[in-house]
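Every protein chain except one is present and positioned as in the full complex.
Chain naming follows the written order as A, B, C and D, and within any one chain the residues start at number 1.
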Amino acid sequence: MELFYIFIGAVFVNNFVLVRFLGICPFMGVSKQTETALGMGLATTFVMVVSAALTWLLQWFVLEPFGLPFLQTPVFILSIASMVQLVEMFLNKTSPGLHRALGIYLPLITTNCAVLGFSLIAVQGAYSFIQSIIFGLGAGVGFTLALMLLAGIREEMQFADVPEPLKGIGIAFVIAGLLSLAFSGFSGLV
Amino acid sequence: MENLRLIVTPSPHVRDKDTTPNIMFAVLISLIPVAAASLYFFGFNALRLILLGGAAAVATEAIFQKVRGRQITISDGSALVTGVLLALSVPPTLPSWMIIVGSVVAIAIGKQVFGGLGHNIFNPALVGRAFLVASFAQPMTTWTGPFDTVTRATPLVVGAARSSLPDLFFGSVPGSLGETSVLAILLGGIYLFYKGIIDYRITLGVLGSAAVMSFLTGANPVFELFSGSLLFAAVFMATDMVTSPYTPKGRWIFGIGVGFLIMLIRTWGSLPEGVTYAILIMNAVTPLINRWTRPRIYGQGVHKS
Amino acid sequence: MSVKTFFGGIHPNYAKELTAASPIEVLSAPETVVVPMLQHIGAPAVPTVKKGDKVLAGQVIGEAPQPISAPVHAPISGTVVAVTDRPHINGRSVLSVIIENDGQNEWVELDTHPDPVQLDREVILSKIRAAGIVGMGGAGFPTAAKLTPPKDATIDYLILNGAECEPYLTADHRLMLEYAEDVILGAKLMAKVCGAKKIIIGIEDNKMDAVAELQKFSGAIEIALLDTKYPQGGEKQLIKAITGREVPSNGLPFQAGVVVQNVATAVAVAQAVRDGKPLVERIVTVTGPVINEPRNFLVPIGTPLQNIVEAAGGFTEEPGKVIVGGPMMGMAQVGLEAPIVKTSNGILALSKAESHEPNVMPCIKCARCVDVCPVYLLPLRLEAFGMNEMWDEAKAYGAMDCIECGCCTYICPSKRPLLQYIRVAKNQIVAASRKKSS
Amino acid sequence: MGGLMKEFFKGLWNDNPTFRLQIGLCPVLAVTSSALNGLGMGLATTFVLICSSVLISLLKNVIPSKVRIPCYIIVIATFSTIVDLVMHAFLPDLHRVLGIFIPLIVVNCILMGRAEAFASKNSVVSSALDGLGMGLGFTWALTLIGAIREILGSGSIFNHKFVADTAATFGFFSLPPGAFVTVGILIAGMNIISARLRKAS
Partner (left out) sequence: MNESVRMIVVLTVIAMVSGGLLAWVNDWTGAIISENQLQAMMASIQEVLPTATRVEILSSSPSTLVEEDPDQAREVEQATTEMFIGFDDNDRPVGYAFVGEGPGYGGAVRVLVGVDGASGKILGISIVSHAETPGLGSRIEEESFRSQFVGKTLNDPIALGRDIDALTGATVSSRAVVQAVRTGFEDASIAYERSR
């Protein structure tokens, strides 16, 4: 049940993008089309889950025991970046189809603060290993959900008579605001 | 007969007589019973809020269109519908300036930034309402009883056991202006349904899934449907065609989703009432629903013999 | 009898009472007739006469150059005064043979067969082809071609289309009342040619008198009552309503084991095979709020609209629109010069007030267009794709499946020109695929 | 000199990271519930930006190109962490509000973007000016957004309340949805102003 709450909390109540403001750049940048949004979302979810495991191990088996928590930021970001590189190479070797689908998004994800931000929050929350992974899954699914919703709406906007100065990114922000307003209905669910 | 000046246009050459302004005015007519009930129970406050809400919405629309150099189309009645629906969804003691702010936000942020009538994604009246709740949570969650101005809790807060069904049905309970009288809402809803303006799929979807959910969670379905703004929203707000799906299957999904989310928030969330957010969330999903519930086209998937 | 129908469609004001009770009157031929060489789908006929030639009624004046085409015959006897381009009801100029009436009404010799059902299948077919018969329900596809599906196709049903779902028109209604015997004969002949196992006549339930009349002769032929709803007569809708089958997308009715023919086509077939008469006249409803005396005429093909309108007493006031066909699918005319062709089933005159284009408002996504589309398309979406030049998306959303019935445009409360933009998209899609294949 | 000043000014308007390039957006939304928070975040980012630009520019000939990205990450992460620790020690209140967005400076792509696109190719002085301009462009954007949200949402500016404690304010603007909407409308405003300027010139 605990795990379920962690998941629901990350997807809906404290949605990473709409409530915690993490991963806004890809949220705004890769939400023009639902297909690419889904690709980006799935790739990010995947990276989140893997880095949940990775950073949890680093934090509790390396940084804490050796008294190095102040090195958290450089260590996390470097290991996430290398991990993404490895994943990309691995995918390229083993599953060219998946690589083609997700490959273009993977490098973008390294510099997406949702992944690092998620790792820092997971450490702060002192989650167990399994909880961390579920939290990562929830964060990724929440990111994907928000991205898909925004993309669906932005596709609709190509037919709308949006005022010139708001066209493109401006209206995307307003839509994101209203999405966030709608999501505030989930508060208190867990 | 030599010099006939004939008009040449592509077919079809005849059109149905129903128009979009007609539809909007029919919605206003359908709101008469609800407005009358709110006047009866809440008196001058109801009049004040409905007039200000409607006027502010219409004025905002006109100003926006003027600034954009577009044709001013306030006579289509859609802005008035938004303003009146917003007014009917707020507590009777809301200060005048707040309803005006709500209407301005509803039309400006809820509708015009998207390009005006037909282009908005979210229900404008509910955008206005959610803005008001986020800004002025206390005045927006303070209710007074009918016929007086004593602060009282709504049936949703009091609970089923301490509410009288006849009071709920006729509307003699505290609540937002338009939501209290089940009878008045039903009258309006029947009129809209008869005129073919609202889709039964959405309304039934909301009511049905809410009833099933309340049954499953052990709540009293009749009480849940009759209390709060669930019925009002199921009839007048979830059915806003601009912000709900246009595919037949999509409308079922939308309605069921709204009912489910309302009960989810009512039961487990920290808000006593989740109608506003339930509808806004489903509004957001609507483009995806439309895309994923495209009807099968005649003759597609049929084998050529 | 249960009433059959399909999903979608609209209930416009039918306005058939204007002419439903007026018996078919024979309109005598005008001074000159203008006979276009293109009155059908396919290649235009090639004129076989030249200026100065004398022709008899029923004589071939245009030959079919290939199977998907139809010969054209002289409707009257007289002298060819010109073979030249003339305005056509489709709005373009079309090569036409102009014949000056000699008033003799002299016919070529006709080859009659008192018991035509006994004739060989091939003989019947060749008579149909020689008589220049094309679909009289609207599109004008050469009937002989339609009756010869590929060898491996099995035809379960021949459906006679007596729906006449277009508002105002009563030509088929009067035809079924007054030529019931020929309708049945035509059906039997066509069933024999195409090998259909079963014949069904589909009629909307606002024409019960026609049903009663046909039942006198129908024998084993079934009559299916249809809901009175536009476009009940649409081929695909008719097939769905009567057989429950669907014509495959991008396919033809024979692929669903069905051939559909209009009732007027059946009469033309009967008269061609039994009486040897080519298709040179047809029934036309002249009607509309500004027509003085709405009625039905049997008109020689090639008669200018002007003459027919005058025969109906002219206009009560200056019309805003004159339409050949019905109000839903008919063609608005620039003038009254063009002649009636084999597929023209009505002339409709609307007042100026009814003809003004309504004020267009933004789409409010009310989905009425979705609810009425008989092929389950999303007209609002197709329109948006058309307006934004998104041809690939339009194609993916089934623009090519649109039957152009106009229900969506009719019903739209925002008065959007949906069908217009869908047509634009269809044209672009066709143009693009032509470019690709060439 | 004019060239150098251009490096400085471009970040302020034409290539403003927030309103024009739309990069580094998370802190723009997350920490701008008040003007002071916006200012603090902006200055912290500017500090990291200048330091890392200068250092990377200095090291540009030393770092082999194959490992340049990890090197940049280490440099930026180091300065982010320093800011994080120092702020925690000396400005604990601000540090609490800015939360994880201080360590997240490391993934703010203004940083990587500048390192890769500018500092690795230019002299120390122009890199410093570029960093300063970008940083101040980011700072004024955050401060402006923070000020607007604070004025509307809390009725105060730089934590000075100018309405009665009991007065109703537009709390919407203090909440996450208000952040998005404010930025959206400001972007529209920038577009209008830019269009006017373009027309005028």
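The rule is simple: a contact is a pair of C-beta atoms (placed from the backbone, for glycine too) under 8 Å apart; a residue touches a chain by one contact, two chains touch by 3 or more.
Computed from a prediction, not measured in an experiment: that's the story for all the values here.
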- Task: List the displayed chains that the omitted chain touches in the full complex.
- Result: A, B, D
- Item | Of D:G11, D:P103 or D:G171, the residue in touch with the unshown chain | D:G171
- Message: From the list D:I74, D:V124, D:I157 or D:I192, pick the residue that touches the absent chain.
- Response: D:I74
- Item | Interface with the unshown chain - residue positions in chain A | 70-71, 74, 187-188
- Item | Contacts of chain B with the absent chain, listed as residue ranges | 137-138, 141-142, 151, 270
- List the residues of chain D that touch the chain left out of this view. 59, 62-64, 66-67, 70-71, 74-75, 77-78, 81-82, 85-86, 88-90, 92, 153-154, 168-169, 171, 174-175
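To be clear about the criterion, only the chains that are shown with their structure count from here on.
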- The larger set of C-beta contacts, choosing between B-D and B-C, lies at B-C
- Query: Between chain A and chain B, what is the gap in Å from one C-alpha centre to the other?
  - Reply: 34
- Note on the structure: Between the Cα centroids of chain C and chain D the separation in whole angstrom comes to 70
- Where chain C touches two or more other chains at once, the residues are 362
- Junction residues of chain B, two or more chains touched: 109, 116, 119, 131, 134
- Message: Could you list, by residue number, the parts of chain D that touch chain A in their complex?
- Response: 22-30, 69-70, 73-74, 77-78, 80-81, 84-85, 100, 103-104, 106-109, 112, 172, 175-181, 183-185, 187-189, 191-192, 195
- Item | Residues of chain B touching chain C in the complex | 1, 4-16, 18-23, 73, 76, 78, 116-119, 199, 241-242, 244-248, 251, 294-300, 302-305
- Note on the structure: Per the touch rule above, chain A residues touching chain C in the complex are 158-159, 161
